[in-house]
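What follows is a structure written as structure tokens; I'll ask about it next.
Note that one protein chain is taken out, while the other chains of the complex remain in position.
The letters A and B name the chains in turn, as written, and every chain counts its residues from 1.
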Amino acid sequence: MSESVIASQRGIDVAALQRVHFDRDAPLLEVDDLHVEFHTRDGTAKAVNGVSFTLHEGETLGILGESGCGKSVTAQAIMGILDIPPARVAGGKILFRGVDLQKMEEKTRRHIRANKIAMIFQDALSALNPVFTVGWQLGEIYRKHTEASRSQAKAKAVELLDLVGIPAAKERVNSFPHQFSGGMRQRVMIAMALALEPDIIIADEPTTALDVTVQAQVMKLLSDLQQDYRMGLILITHDMAVMADVADKICVMYAGNAVEQADVHQIYSRPAHPYSKGLLESIPRVDMKGQELAAIKGLPPVLVDPPPGCPFHPRCTFARERCQEEKPELYDVPGDRRSACFFWEEVISS
Amino acid sequence: MTTEASRPVEQPALGESAENVIEVTDLVKYFPLTRGILFKRTIGQVRAVDGISLQLRRGETLGVVGESGCGKSTFGRLLMGLERPTSGSIRLLGQETSRLNSTELRRMRRNIQIVLQDPYSSLDPRMTVGDIVGEPFDVHADVVPRKGRRKAVQDLLDVVGLNPDHINRYPHQFSGGQRQRIGVARALALKPEVIVCDEPVSALDVSVQAQVVNLFEKLQDEFDLSYIFIAHDLSVVRHIADRVAVMYLGKVVEIGTEKEIYEEPTHPYTQALLSAVPVPDPELRGHRDQIVLEGDVPSPANPPSGCRFRTRCWKAEEICAEQEPPLEERSDSAHPSACHFAKVRDVIHAVE
Partner (left out) sequence: MTDPHSLEGILSKGEPGGSEPGPAAKERSRSLTADAIYELVRNPVFWVAGTLVVIVLTMAVVPGLWANQDPNVSAECDIQLAQRSPSWDRPFGYTTQGCSMWGAVVYGTRNSVFVAIAGTAAIAVIAITLGVIAGFYGRWIDSVLSRITDIFFGLPFILGAIILLTILTTRTVWTISAVITVFLWPQMTRIMRGATIATKQRDFVDAARAVGASNFRIIRKHIIPNSLAPVIVIGTINLGQLIAIESTLTFLGIGFQPPTVSWGLLIQAGAGPALGGTTHLLWIPCAFVVIATLSFILLGDVLRDALDPRMR
């Protein structure tokens, strides 16, 4: 469906969107040197410190990192749902089809948020409104942006629930969120994200709260739908195993910095940054009984008071004197990948 | 791998009863569902734990795995005496613990301790680390004389890898991994024989999780501890456990050595569970035998007749609804498996 046809269907609400000239040849999403700061009583925390990446249609970008590494903040900055203050986007561009989202009026951006970029949260129970039926909530999103009638909206809701594999969608559409199991709720969340056929889905730890068998179902659904609709998917997780199953390329974040960016196969077979390498060596695998886990020593830094030089150097086995003084840039590594380590050659070959 | 699997067999000289630190027989815990304002009527029962029998041997780690609601946490709380069983018996070091009075229960707790899941809620935010780790000494005043307590607490902090000078700090001044170490120090204070670990690493970050897992292994060697390691993360359990019990809806469906459960699972539920665990290796994508289960876990208040897994099982036949399969060794299962049609199927390795 062309942009204008969609726009005319959606009537007055989308007028603002229509005025924006998207460049159909530009990448789906381009994040360029993004900086996000939090003002706290202990000082300014650089939650995201110069992150760049590009997302194309049908592609899955994984953002991998531990709590506080800035992966969720990056997603919230793209969505434009950061709490401001204490947060502040301190620099960088977020381009959707070549248009800088941050220069948009809030009203236009709201439409982008619903129509073009949708988000799936970890905690589906708190993301859904407990006092309305899921059908009503699904239909409402659709109605708000398309001028559909109530009955059309309800039909759409049933269609969406069916799409995400909820059995007996016709009856379940009248249920309330608490009447669904955890996995089914996450499916409802996915249905909500799909309601307006977005170009990008951002999934922030979508399966962390779920049991493994359910996690497998939900991840499969998510990647199937992404393939079918040729959407761009940004998967944010700390789970390296889940990531290995779906991502095409990965951006590893540490203390607000992108430390390695590469194709998924390269990262898992020959990591180019000591942190990615350390993460891989510290996780047990279900398919083999290993020896003692090679834990990364120490703890992630405090963002209000990061160490000088490379943020990872206090925990790094490759660290030399240079790492304490100078912060490594994101070096190009053969094979279209990047690593923020002075000694990436050594890391790859080790 | 072979040494791990044969470990229990290496100590035959001790004899059956001396070897087992915990013996659980037909353990049952039902929680009543009540209704009413002043006088509560029982309208049903949640069968959280419904007939579990197993043993924990000295120096061994028994992993207990299963999905949320399978009763594994209730099982841990029963062992700890935090819940009273509805029926059945728990013998700790040969002593029946399920019907102790409060004084006896307190004495029992010197032999068994627990490490809880949530490092944020398991430490009292208004107490210093010294008070938290030293609380067992206050309760069991005869263990360490009053004067020696500060030193004892500092020694414990040192053992779990924390700075002993931080004794006067408060929990919120520590990170999640460090808080979990504080919880471990508290559990070690009374020098127990057994530690029940209830999801001790699932709230931690990946890089910190490995540190804590290694700490558990180090302490086991140092203090000759036996662990009941309850977790939903099957990879972690494989790493740390010697034997594994798989639970579904309040029952153990399969139990065996780590190698038997992971390499030669015979119960369909175990197979489905294992096949769903993702492996951190993109090369295996699409090359693993993935079993996708239908439907949801039934309510433990109203479990299916016969085999509880039959409603989601692809092997289910008439007999499964009529007859509950006992947990026993079978012709096609060298280790106990509660399935009429138990048969080995490798699900974790790549297939063509």
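We take it that a residue touches a chain if its C-beta (ideal position, glycine included) is under 8 Å from a C-beta of that chain, and two chains touch if they have at least 3 such contacts.
Keep in mind that this is a model prediction, so the values were computed, not measured.
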- Task: Could you tell which one of A:Phe53, A:Phe96 or A:Phe121 touches the chain left off the display?
- Result: A:Phe121
- Item | Contacting the left-out chain in the complete assembly, out of B:Gly66, B:Gly88 or B:Gly177 | B:Gly177
- Query: Which residue, A:Ala118, A:Ile190, A:Leu303 or A:Ala319, contacts the hidden chain when the whole complex is considered?
  - Reply: A:Leu303
- Full-complex touch with the removed chain, picking from B:Leu123, B:Val153 or B:Val206, is B:Leu123
- In the complete complex, which positions of chain B touch the hidden chain? 37-40, 77, 80, 82, 102, 105-106, 109-110, 113-114, 116-118, 121-128, 135-136, 138-140, 161-163, 165-166, 168-170, 172-178, 181, 183, 186, 189-190, 205
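Please note the rule applied: only the chains that are shown with their structure count from here on.
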- For chain A and chain B, what's the span in angstrom between their mean Cα positions? 33
- Note on the structure: Within their complex, chain A touches chain B through residues 66-67, 181-184, 211-217, 219-220, 238-245, 247, 264-265, 268-269, 278-280, 282-287, 289-290, 292-297, 299-300
- Touching chain A in the complex, chain B uses residues 1, 4, 67-68, 175-178, 205-211, 213-214, 217, 232, 234-236, 238-239, 258-259, 262, 272-285, 290, 292-293, 296-297, 348-349
